[in-house]
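Moving on to subunit A:
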Amino acid sequence: MRILALALVLVALVAAGCGDDDDDSGESSAGEGGQEQRLIVSAAASMTEALEACAPDFGDAEETEVRLSFAGSDELAAQIRQGVKPDVFAAANTALPDELHDEDLVEQPVEFATNEFVLAVPADSDIEAVDDLTESGIKIAIGSESVPIGSYTRELLAKLRPAQGEAILDNVRSNEPDVKGIVGKVSQGAADAGFVYVTDVNATDGALKAIELPAAVEPEITYAAAVVKGAKNPRDAQAFVDGLTNGPCAQALADAGFGSVQR
Partner candidate 1 sequence: MRRAAASRRIPWFPVLLAVCLTATLLFLTLPVVAIFVDRSPVELIDSLGEPGALDALWLSLRTTAISIAVILAIGTPAAYLLATRSFRGRALVITLIELPLVLPPAVAGIALLAAVGPAGILGGTIDALGIELSLTTAGVVVALTFVASPFYVRQAVAAFAAVDERLLDASRTLGASEARGFLRVMIPTALPGLAAGTALALGRALGEFGATLMFAGSFQGITQTVPLAIYDRFSTNFESALALSAVLVAVSGALLLSVKLVAGAEAMGGWDAADTRAAR
Partner candidate 2 sequence: MLRVDVSTRVGALDLDVALTVDAGECLALAGPSGAGKTTILRVAAGLLRPARGLVEADGETWLDTERGIDMPPERRRCGYVFQDYALFPHLSAWQNVAYPLRGVPRRERRARAQELLERFGLGGHAEARPRTLSGGERQRVALARMLARSPGVLLLDEPLSALDARTRASASHELGAVLNDVRVPALLVTHDFAEAAQLGDRVGVIDAGRIVQEGTPTELAAAPRSAFVADFTGAVVLTGTARSGRAGLTLVDLDGGGEIASTDAGLGRVAASVFPWEIAIEPVADEPHGSAQNRVLAEVRTVTAVGNRVRLGLAGPQPLAAEITLASARALDLQTGSRVAATWKAAATRLVAL
């Protein structure tokens, strides 16, 4: 009898595990015949606050449960390459969605927002410009090479005068896997400055302040999203992607500080 009970518990755990999956909609047991649909969205970490605010509204409107998964866009892309199938992929650049589209993993990407790339420092910091970062002893946190924020940063540094760019790179003390890590390091006082999106600074509610970068070196940041091929819920996925430019999520993004796309 006890063995039977144990076996039942095991089976129940396995079933729960199968049905409770954010990124891998492989063997999903929900969403069949009239039950509540589910929408799985993989989005860049910089959109955390905005999408968490608007997803419930979208979900209510479409009668869908929205599951959000945030990480560096590169990690999310890698998961899709490994066969993970969320319904929507929203990245902090256009390169990754385009690559995946070329690899026939997602539908045609849609640009839906822009962001501004800034230098974040603690609210009471003495740092006022990018040039201040060349001083020795300054500790900087940036994104790792493979994550969009990291590649944008390196793009920026490459556009500076070589001596300046090198001096700043010498002061880098951490290559974070996503934008939230950079924000964390600066907020904690571990790093004196970090390159992030303006939306991230906004999300800190005043703990950090943003220093704008010279327009000449400011990289162009465009966010793009696509419906994943083979998604379980393509109908809602398309609606979500559309809603990023026109709907509650578009509004949430704007509130957070994202810019709209110049068509």
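The rule is simple: contacts are C-beta pairs under 8 Å (C-beta built on N, C-alpha and C of every residue); 3 or more make two chains touch, one makes a residue touch a chain; residues count from 1.
For anyone wondering why these and not others, all candidates are chains of the complex that A comes from, given by their letters.
Model, not experiment: these values are computed from the prediction.
Participant: Consider subunit A on its own, then decide which of 1 or 2 touches it in this complex.
Facilitator: Result: candidate 1 touches subunit A.
Participant: Can you name the residues of subunit A that touch candidate 1 in the complex?
Facilitator: Contacts found on subunit A: 3, 7, 10, 72, 74-75, 77-78, 139, 141, 144-146, 172-177, 181, 184-185, 187-191.
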